[in-house]
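Let me begin by handing over the structure; questions about it come next.
Only one protein chain is missing; all other protein chains are in place.
Chains here go by letter, A, B and C, matching the order in which they are written, and residues are numbered from 1 within each.
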Amino acid sequence: MARAKPIRRVLVANRGEIAVRIIRACRELGLETVQAYSDADRDSLAVRLADRAVCVGPAHSRRSYLNAEFIVSAALTQGADAIHPGYGFLSENATFAELCERSGIAFVGPSAEAIRKMGDKAMARRMAAEAGVPVTPGSPGIVADAEEARAAAARIGYPVLLKAVAGGGGRGMRVVREPAKLAAELAAASREASAAFGDGSLYVEKYLERVRHIEIQVLSDGETVLHLGERDCSIQRRNQKLVEESPSPGLDEAARARIGEAAVRLCRHVGYRSAGTIECIVDAASGEFYFMEMNTRVQVEHPVTELVTGVDIVKEQLRIAGGEPLSLAQSDVRLRGHALECRINAEDPEAGFAPAPGEVRRLHLPGGPGIRVDSHLFEGYRIPPYYDSLMAKVIAWGRHREESIARMRRALAEMRVEGVSTTISFHARLLGDERFCRGEVHTRFVEDVFMGAG
Amino acid sequence: MARAKPIRRVLVANRGEIAVRIIRACRELGLETVQAYSDADRDSLAVRLADRAVCVGPAHSRRSYLNAEFIVSAALTQGADAIHPGYGFLSENATFAELCERSGIAFVGPSAEAIRKMGDKAMARRMAAEAGVPVTPGSPGIVADAEEARAAAARIGYPVLLKAVAGGGGRGMRVVREPAKLAAELAAASREASAAFGDGSLYVEKYLERVRHIEIQVLSDGETVLHLGERDCSIQRRNQKLVEESPSPGLDEAARARIGEAAVRLCRHVGYRSAGTIECIVDAASGEFYFMEMNTRVQVEHPVTELVTGVDIVKEQLRIAGGEPLSLAQSDVRLRGHALECRINAEDPEAGFAPAPGEVRRLHLPGGPGIRVDSHLFEGYRIPPYYDSLMAKVIAWGRHREESIARMRRALAEMRVEGVSTTISFHARLLGDERFCRGEVHTRFVEDVFMGAG
Amino acid sequence: MRKQDQLTYEDLLQIVELIKSSPQFTEFHLKVGDIEIDLRRGGAAPRPETAAAADPAPKPVQRSHHVGGGELVVEPAAPPPKAPAPAREGAQAWPEGSVIVRSPMVGTFYRAPEPGARPFVEVGQAVAPDTVVCIIEVMKLMNSIPAGASGVVTQVLVEDAAPVEYGQPLVVLRPS
Partner (left out) sequence: MRKQDQLTYEDLLQIVELIKSSPQFTEFHLKVGDIEIDLRRGGAAPRPETAAAADPAPKPVQRSHHVGGGELVVEPAAPPPKAPAPAREGAQAWPEGSVIVRSPMVGTFYRAPEPGARPFVEVGQAVAPDTVVCIIEVMKLMNSIPAGASGVVTQVLVEDAAPVEYGQPLVVLRPS
């Protein structure tokens, strides 16, 4: 791998809180910043904080934040030698990473090749298997008939999930809990899939209930690969993460080490360089974990890991992109206490979490011991309707989970946002739930238990 | 010692950022809060955040925050079972602590007896000596003549300081660097002291130059006594601390342990219970430390210790006052990284740091990784002219001193306060000073080196 | 350590009923813990406390036992607070030109010298500046509070044995 050049000026190719986060990291490293912004983000905090700013297109992100050529052109004309893509937008776009490489600009992330490998779910699953990382058990491919399905189900164990290869949105999916029902369900699922997608092919996968969404943060400079412990992101609504924490209340030291080492093996196997996240599901019943996918970028929820490890993940990304070796070894990574993040969105929890853009007329963010706020809000800021509704991440640290929860409750009670609806009240209620406080959560907790129970 | 009752409702007998800090700690412990406020603090953040609030008197603090009977009466009529005095005001008033005790209200601090003992400087010095804690060498009492002065000076070593027993404000003080000049300076100092204070009596003390102001945070539940490392508060202007940090760049592990153990010995010797601070000076030349005084309350700068140890000092104070044992042992106290606090005051650094009360018209506090802000400000808040000028404490944590300084610089650059003059620019310049960054500071650094050099 | 008191639905109803039956109040604000209640009398526009702002400030003089380091006496040089506590007190209504006797201390308000005794003053009673209108107990010491002005008592604003804070309006006089 070619030795990377030191970085002096970074173009921030993102918006909102993550743009502010990246600018902060650059400032702390003494790097100049150029904020690429859309017409709708002219009056944003990132534009105010950056050393320079350049408008790259209209509000519509396809023509601004997703416009690879304009982003690279902006970096070139502004003399930036690196581009940080944040999360979303172009962050996992291998073509964009390649375009940066060709233009002599450091892409703050892994190589285009690594993005491509891990972006293809089937390839990523194969990579994991090759690296000895468990993947969800299932049939090798589609099952031809009930006979084959029965054999596969017997091998992987009930309950199983029948999944249409062409499926999506829950259609063509059937949970089967006993062999006697397999044939009938297979026929029904196949009919449904044929009708819906024009393809009745099915495969069989292990059905896991009451699973936790666990992800491992990794950092690699291409030589040293570290894991920084896990995040538990089981608190989700419609696959949107709402609360993340580290460490997980459902993992012990031994499980943590086992999953962490597996994540490191996978990164080594694919020659991964930069920060990344290995997403797994952990079966509460058996304690087994299974590889799901890899995110080849910084995650929204990275701060919880930063608070328990003391490692600044965004600064490490920038250092790695500038060719510097990691400044720590695995033995330096020690988790301290517990951290919790609540994503505060401009949404109305009383109206099905409908997005509620508008002007932030009054704002009071929480502070004091153990509280970190990552936000791009300011009084008078107009939240544009074109992008996601994340307004602020409130992150609480405590010596133990009980303390970080108490701090988060206190912080949410202090926080005031006037002018737009927010999810603060939802979080406050969730954090008052005894089952949540006991850590008894899974990926269906919010929808089936917390909101289901009213 | 009588077993303390559990606390349910705390009256906060202070204002500004420390009142907010105490309310936050109470919230996190599930304690109710009653904010005692003066007429000038009606529209304060503490009043807004507290569960209840009670006006205890007019703006003038002698008749409100310093009015012991009214404060206790407010606690009694509001059903509070504890009073947290914060710092300043009644926090080191033994009579007030006694009044609380007599009224059946827990004083969140040490016993009246401990306050009395350590509040008397001569008694405190004797206690330290008894506990085997070094005090600045000096003549046992006043020196009768040049002969006695010469003998004392010879014993403690030059340079020495001639100090008027009745002195103050620097008058009647003389530094003598060699024996030949002693007699003449003694005569001159005695004349000066006679003229100024009507008493020419002098004593001789070791004169220490280039000293650091180091203080040790202690926590005691009456049984277990812990030290939580030191704070270096050498960055002062006219004896006002401006920047504090932990750990000190001038102390190694061995010195830290030695001073910490001495502080614990002193606390045990006086039967100290609650949080407290042992202030020392450390001689840069010899590395020796000398006891100066003890502060029997929480300090303004306690957050730097909280950030490096993870211990919430205010919550520990409350727990101790409620009769709970400390939740940790000395072996659990591990310093992690480095923290730095800048006191942002409503003062004009261009006009001799003249206080600049007024209305905070626009406010943007810094956030993001490693930044904590303890402040009672909000947009539209009018800083009253009756009290001290502290507006906000910005505290930065980093894996090492370099990182915490970089974060602090970044945070100060983000911070915006419109409507009043602040010391932000002063701090920004100070943190850019290379000597400061190398840690080459002493108690005269700001006045003699940084500001002296222009 | 327990959670803060919860207001029950009954409590709320009672409070609302109480306010409904107290026509002298046009607005009501209550905050207990996380709960805040705001009531405003229908039709009555929020009324600025002009009378209070304009009132010739009563100058209660300390007469009997006093506490607080001799700082209780409200001297002419240190005027009592002009603005009432808006956030906590809510707007209280009294006729223009009224004189308000405010509490110069923090303690417990007593309308009578001892339990069961006749109140110091009743509505409709004429008072002189040195007429005692109530006692405020501060740490077992009883402090007699004089009217500070001549007039007729039109309202007594505080319930017997209720806690009062500094500057709180106690009694309303129509000056004579």
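Some observations on this one:
Everything that follows uses one rule, which is that a contact is a pair of C-beta atoms (placed from the backbone, for glycine too) under 8 Å apart; a residue touches a chain by one contact, two chains touch by 3 or more.
Remember, predicted model here, so these are calculated numbers, not experimental data.
Considering the intact complex, the chain excluded from display touches A.
Residue A:L31 is the one among A:V12, A:L31 or A:V243 that touches the chain not shown.
Only one residue in the set A:C55, A:L328, A:A413 or A:M451 touches the chain that does not appear here, and it is A:C55. Of the candidate positions A:N67, A:S248, A:T309 or A:N345, contact with the hidden chain is made by A:N67. The set of chain A residues touching the chain not shown comprises 6-8, 29-32, 39, 42-43, 47-48, 51-58, 60, 62-64, 67-70, 72-74, 76-78, 103, 322.
Definition applied: only the chains that are shown with their structure count from here on.
Overall, the chain located most centrally, as judged by its C-alpha mean against the mean of all protein C-alpha atoms, is B.
If each chain is reduced to the centroid of its CA atoms, chain B and chain C end up 40 Å from each other.
The distance from the centre of chain A to the centre of chain C, each centre being the mean of the chain's C-alpha atoms, comes to 57 Å. Note on chain placement: the centre of chain A and the centre of chain B lie 43 Å apart, centres being C-alpha means. Counting partner chains per residue, chain A shows two or more touched chains at residues 413. Across the assembly, chain C contributes no residue that touches 2 or more other chains.
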